[in-house]
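Note that this complex is displayed minus one protein chain, with the remaining chains in position.
Right after this comes subunit A.
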Amino acid sequence: MAPRSKTRADVPEEAGDDATMQDAPPSHQPAADDAEDAEGGEAGDDEMNEAEDYEEEEEEPQRVKLLAGSTATAASFEFADEGHTLGNALRYIIMKNPDVEFCAYAIPHPSEAKMNIRIQTYEGTTAIDALQKGLQDLQELCDVVAEKFWVSRNEFMGESTPQPSHA
């Protein structure tokens, strides 16, 4: 392929095909003698740093997409890595919105982890607003369900244990 060879010319002659040692990126690994200590130690400094790096939450990739052909009041959205669990629940709650003319969800192909949701609203609001309201309403609903469930559980057990706090 022709274009490749052009970039080759920019590389200094002496470097040849191999990168020189100076060009090599500085190592992220601890120096060899440090590494041995760190491995043996309970939680050496290097190991702790590594652990901290690990714990840093990755930025979540954009999983919601507006599909082509959408207008303000009639739009289709694609949710990556979502399925019937969220699809049907979200469809229900969006259909409960009186400003929504139509709402449906589909999983176009079972071997693609994608869920599409179609929203058409009446004039005066937008499909995106309806989607956002749906997600907010679902959160509200979850709070009510969790609260009532735990109250009822405590009554049944004759306890007053607070809701477990984790997660």
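Remarks
Going forward, a contact is a pair of C-beta atoms (placed from the backbone, for glycine too) under 8 Å apart; a residue touches a chain by one contact, two chains touch by 3 or more; residues count from 1.
Operating definition for what follows: contacts and distances are computed from a predicted model.
UniProt records the chain missing from this view under the protein name "DNA-directed RNA polymerases I and III subunit RPAC1", selected from "DNA-directed RNA polymerases I and III subunit RPAC1", "Ribonuclease", "3' exoribonuclease family, domain 1-domain-containing protein" or "Ankyrin repeat domain-containing protein 27". Although one chain is not drawn, its touching partners on subunit A can still be listed: residues 42-43, 47, 50-51, 54-55, 60, 62-66, 79, 82-86, 88-93, 95-98, 128, 131-132, 135-146, 148-153, 155-157, 163-164, 166-167.
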